[in-house]
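This is the structure I have questions about; it appears just below.
One protein chain is absent from this view; the other protein chains keep their places.
A, B and C are the chain letters, set down in written order, and residue numbers restart from 1 in every chain.
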């Protein structure tokens, strides 16, 4: 198993670790088979239901998981930070993996659940502001990984 | 393949090599599968048909064959030299192998045809002196090795 | 990284460094004495003698005859020969029994044999990893060809009660094979007293070279070769003999025979001291494996709330080489089948660490672990969503 230098950097110095007091959304995604679990807290500004206007103003994560999982969560948090919700909803696992200069093949479908966990937080935000209708359209975490 | 020192000694310095002019008997035995072939010439004294009286007074051999075959022929010739015909008829392949401090297993049934070749020479002698009846009783060379 | 250069190697169950004495014994057989043992000339005879004498040293360690030892390329090949060879050599019995905690070199082979019509039963284990003898007793019957149960487990070090297993097996005339890859050279084995039928070993697990192993087969037990070809190894394992490897294996056996007893005690003290310190300094850790019936160099435990690979990576950056039952460290996607079979919850299986100590480890090495591990665990727990202070 070879990790890229980027993966090792994010594993060693994970960005945005922690929780947020009074978050606007909380998302969790985990793969019980792999034993990876991620929780994201987000703050959204402005508190809009316009996905092109609302941005992730603050993001924090916690991860139980292997080196790849920690690096994925850290990288995904960095990528989401400051982006509009619609931009984050369009982010893919591959975007994160590519930004990390690749992940070992076996980690791709397993530890690479960072984007999904953030999208879960967005879903949670949308529900909290009463836009259940929008929330259901966001993919979020795959069924087997809740 | 490990040969004993005795085998190597007889292989290096084979005793009684050659042929006899006007022999009293000639015997050949060979195993085509192994590619071993031996020819013995003997002189018998006295020229008796009493197997307990007649002795091998001179013996010479030639061998086409591997190290074991050459050593077997040499050792068998030494063992037969001076013995009565009845003693030689009772000699076995194992006697020769034992005198050589053993032969590799694979050589036992193949290259170890010295005694048989000498017995063939005795058969020949008995025929020459008109004792066909005695000749047939001597075992000599096994069928497949003629 | 400079740190990597002098890594503290605590992964001796994965593979051991070759003992320098073993390497020294091997060296002449590379260039100076190149003979093929099948050749009849001086070079060949020398190689043959060396191989024969190494075979004698292996059999001395196992208490068997030297013509009961077949050299192979390692533990996996030995396991494969034992299982496939026994199956292909007969047609009467069609049932194989193994345990749920075997190494893949046994498990996968047994599963493959189902393709050839063999029924497979896996005996479960208790929470310490000891096979369920009652279950085994009910499973073995007159259709059972082979029972293959490991001597000690590579992950936990738990030693199986093979004496009792053999008694059960023999009652039904089944053949008993044991994968002793983790025990040979570490604890005494007497094949004759045990009445084991087949036993696998691997050189690189006890300071011999990689790429060499052996299979013990009691006289009279029939098996088909795995690799056919020339008449090597009494026509049971074809291929030009790995002469330097065989010499190395012989030397490793001779050293083990000499030093095993003292070494076992030394390792046990070292390991128990390590566990004691870990247990004192890190809350929420639990031992995996049998508390006493266990290889003296093996320490496997779970750290709650953190995952094994991330601990390994941080240890690695501190220059410490260890291993884990985390899924992320295996080629598969699942956590250690051994820990799971022992009933250890998935999260704890994922959070397991294994330190396996060996001949070249000293207190300095275990001290290094004690110095860095608590901090590593603390850091990872801080970012773990499962952890509540």
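The rule is short, and it goes like this: a contact is a pair of C-beta atoms (placed from the backbone, for glycine too) under 8 Å apart; a residue touches a chain by one contact, two chains touch by 3 or more.
Small disclaimer: the values here were computed from a predicted structure and weren't measured.
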item	value
Contacting the left-out chain in the complete assembly, out of C:244, C:351 or C:385	C:244
Which residue of B:14, B:114 or B:140 touches the chain not shown here	B:14
Option from C:161, C:230 or C:343 whose C-beta touches the chain left out	C:230
Residue among C:59, C:191, C:298 or C:329 touching the omitted chain	C:329
Options C:126, C:264 or C:316, residue touching the unrepresented chain	C:316
Positions on chain C contacted by the hidden chain, ascending	1, 3-4, 7, 9, 11, 14-20, 22-23, 27, 30-32, 34-36, 38-44, 46, 73-77, 79-80, 103-106, 108-109, 111-112, 202, 204, 209-212, 226-231, 235, 238-245, 309, 312-313, 315-316, 319-323, 329-332
Absent-chain interface as seen on chain B, which is shown	1, 3, 8, 11-12, 14, 17-18, 28, 32-39, 61-70, 106-107, 110-111
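Simple rule for what comes next: only the chains that are shown with their structure count from here on.
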item	value
Centre distance in Å when chain A and chain C are each reduced to the mean of their C-alpha atoms	41
Mean-CA-position distance for chain C and chain B (Å)	57
